[in-house]
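Only one protein chain is missing; all other protein chains are in place.
The chains carry the letters A, B and C, assigned in the order they are written, with residues numbered from 1 in each.
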C-alpha cells in the first residue's frame, strides 16, 4: 500500500498515518517528494482493510501495491501452468485447445442426444448444456434440473464426450457434481461466494465465468475462493463484459488472454457466444481467441437455432461448427497450438 | 417485438419470419416502409425467446417493445405506490424518508451497541450491520454469522430500531429472517435467483440492491423473482454502478430515482456510501438523493472509521451523521418530503 | 510515480529501473517490502512519460502519484474558489447558483426571442442557444452560424440576459467571442486541444463540458489547456458520461460535484438535460444537483418541445422551468445557497 498525502499535509498528519499503519500491525516508510509526501506500507496488507487510512486527515488517497490474490498468482507455481483434465482426454492449459460445444439448455432427451452427436461429429471435445438455467426473466424456461443432468449423462454414455454444466446454488453442488465432468459457475454467480466455496469442496473441475463487471483482480480473487477451499482445478472463462457498446450483447475482451497468462497459472477459456450474442460474430471471434493464445473455447451450438428455447440468437448450427473446427485448427497451428478434432488426437496433443 | 428486416430482404425471407412468429404462437403485422420492412409481433412475447428470429435470413435485428417485467410495473398497482413497513414506524414509499444507518459489519457486541445508540441519537430510523459479509477478498473478515444476528437483535431490543441485514445464500434465509426486520440482498447476489426466490418465500421485507452492471429492466425483472414468489415488500436500492470513473468506488446514478418512479410502484432507497466509496462525498450525495425524490437512504456509519474492519473509507462518523440528519430534513422539506428524526415522528409522517 | 517490481525481480532489474529514472532527470528511492520491491520516483514527473518504465524487465506496473494538473488544483489558489462573472450579474462559484436556460439551437429570430423572454420571466439568469451545432448526424440541422449569434445578441439586448453559446473550431473562436458572454466547449470537443488553446487566448469565460468518457483527472488536465493559455475563467460542466445504462442518454454523475470541490478551485455546473436525455427527469436531477452543492445549472428549455428542431426530448417547457425555479430556490436555501430568480438578486447574493 502507498498512502499519498495531500500537498499541504502537516507533519502531524503524516505521524497520525504512521500510527494507523502500526495499529494494523504493519510498518511504514516515509518518502518526502518534491511536491508531496507518500508513506509506503511494509508488510502483507492483503488481509487488512487499508482503505481506512483514507479517513485520516491530510490523506489524498491510498493505492494498493500487492495483487489481492495469492494462490492464483503465476509466481505460486513458479510460472508452471495448471493443467485441468476434465476427462475423456480433454485437458485445458496445454498445447491442445479443447472446444466445448452444445446447446444453451438441455431441452429434451432427443434434442440433447442429437446435439451431442453433432458436437462429436464436428470434432469438438466436450459437451455443454444447461440443466439449471439462471434466467433474467423469472417467467422464462428454467431448465429440467436433475432430469436434465440425466439426459447429459446419457449423451456422454453414447458419445464419450465429457460434460460441462452449470450449478446455481450450494445445495445443488453435490448433485451436479455427481453427473458432470466439469461444473460451470456462471457470470451472475461470479461473486456468490458461498457457491464458489461449495464448488471448491467437491472434486470436479470448475469452469469459472467472469462476472460481467469484474476486473481481472476481482476475478482472480474470486477464483481464490475455489482454490482456497481445496480445488486446484479452476478454468477461467471470459464471456464478455458490460460496456456502452450495443452492437453486441456484451463486449468480448480478448486482451484478458495475454494478461491472464502474465498474471496466473490457471487456464483461460473464451466464450464467443455470450461474448457477442450474435451467431454471425461467433466464428470470427473464436478464431481470434485461438490466435490470442487461449486455452479453450466454449461455443453454443443448436441444431435448430430458430426454434431454440434459449439463446437462439447466438447459437451456431452443426454445419457452421464443423467448418469452424477446421478453421480453428489452421489458426491454432499458426500460433503453435493444436486444435485437432476428436479426443484421441486431443489426448495425444495434450501428452506432448 | 419488432423484427427489422435488412433493406435487401426478400419477400420469402419476410414470409419465413412470419412462419417463425407463428411457431411461437404469436401473430404478426407486416409494415412496408420506404427503406425497409418491419414485422411487428402481436401478443405477449415475454415468456418466449424472440431473439431466435434474429437467426432468420434477411433479419437485421429484433427490438423488444414490452417491458420484461409485469408485477413490478407501475400500471399493476394503477400508479399507487407500494408502502413497505419494516417495523418500528419505519415505512418506505410515503412522505417520510427513513434513514438506515450503521456499520458495514457487526464487529462485536459492544461496538454494535455503541453504533446503534449513535444511530438512534442522530435521529436515524433503522440500524444496518452485516453479520454475513460477501467479501471480494477470501482472506478478509467474513462476519460473525448467527452470533452477529444476535448482537443486532440485542441492539434492537435496547434502541427500538428495526434492523436491516444481509443474507447470502438460500439455506440461511430462514435464520436471518428470524432475527432481521428487513433482509438485504447485496449487489453481488442481485442475479442469484435461488436466493431471490428464497427471500420471496419468507415474510420479511427485502432491501434489494442493484447489481453493479444491471440495467433498470434487468433490476425490475430480478425483483420480480421476489414478488412472484409471494413477497410484495420489495425496496429497491441503488448503490452505484460500475463505469470507467475512478474517482469513486462506483458511479452513483441518481437519475434512477425519477425513472423508477415513472416505471414501478416499488420504493427506492439510495446508498451513497457504496455509491461513492469515500466518506467525504457521502453527505452531498445523501442530500442530492433526497432532493431527487428518493424514498429512503442507507448510510454507513462507524464510531471509529479509521479502525473499522470493513469499508472504513466510506463510513461517516456519528457526528457527521447527526449534522447530516438536520440537513436532510431541510432538503426534504424543500421538496415536500419529511425526514424528521426519530421513529415517533416518522410514524406520524408516514400516516399522513 | 511508484514503480512496482514483480515479486521475482532481480537486483539488476531494480538497478536498471534506477538508471532509467535518472535518465529522466529524476531521482529514486528504493523500498524493499515483504513481498516485493517498489521504487519511488522523486521529482516533478508530470512532463515526462514515466510509463516507459513499464518496459523495463522485472517491472509489474507504474502508478502515478502526482495529480497531472497544476493550475486547476485547489492548492494553487490556497483553497480559494474562482469566481467566474459572465456579465449581467451572473457569477459562478459564489453563494448564488445561476441557472442558464434556453433552447438547444437558435431556430429563428422570433423563436429565440420568445425563448429569451420565457427564460427571463421564469427567473433564470443566462440564456443558452446553439448557433453552431455539432450534430452526430451529418444530414441534421447544423445551426445558423453567425446569423444565429446575431439573433442571440438581439435577445440579450432586449432581456439583459448574458448569452452562452458553443464554439466548434479555432477559426471561429474570435467571431463567437465577439457576440457571446461565455463560450461553450462541448463534450465532443473536450479533447480538441487546439480549440481549448484558442479559447484560452480570448477574453470571455468558458463553459467547458466534460467529455463523455473523461475521467476527472483528464478533465482537469484538459481545462489546463485553457488556463495555461491565459484565461482563468473556466467553468466546468458535467453533462453525463457514457455507461452501459440505457434508460438515460447519458449517466449524470453528480458525485463529481463534491469531488471537484475537493480537487479544484473552478466552479462546477450541472447539465441535467444532456445528463438524462428525457425532460421528465430534468427537474429531479436539477434539484439534486443543487443539493449536491453545484455552482450553477444549464437547462434546455423550449416553448414547443414537440416541434423542436433538436433535442426536443430533453427540453422542458417554460411552465416547467418557472415552477422549477421556485423549487430550486427552496432546495438552495436548505443547503445554504441561493438561487433567487432574476439577476438583480443574483448580483446581490454574489456580492455577499
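Note that in this section a contact is a pair of C-beta atoms (placed from the backbone, for glycine too) under 8 Å apart; a residue touches a chain by one contact, two chains touch by 3 or more.
Remember, it's a predicted structure, so these values are computed and weren't measured experimentally.
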Contact with the hidden chain (one of C:27, C:169, C:303 or C:333): C:169
Touch residues of subunit C, complete complex, unshown partner: 20, 23, 46-47, 49, 51-56, 62, 68, 134-140, 168-171, 188-189, 191-195, 211-213, 218, 221-222, 224-225, 228, 242, 278-279, 305-313, 315
Chain not shown, touching residues in subunit A: 213, 215-217, 241, 243-248, 251-259, 262, 275-276, 278, 280-281, 283-285, 287-293, 327, 330-331, 333-335
Hidden partner chain, residues of subunit B it touches: 2, 4, 6-8, 29, 31, 33-36, 38, 40, 42-44, 63, 65-66, 73, 75, 242-244, 246
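The working rule: only the chains that are shown with their structure count from here on.
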Separation of subunit A from subunit B, taking each centre as the mean of its C-alpha atoms, in whole Å: 27
Distance between chain centroids, defined by C-alpha means - subunit A, subunit C (Å): 39
Inter-chain centre distance, subunit B versus subunit C - centres from mean C-alpha coordinates, in Å: 30
Overlap residues in subunit B, where contacts from two or more other chains coincide: 213, 241, 278
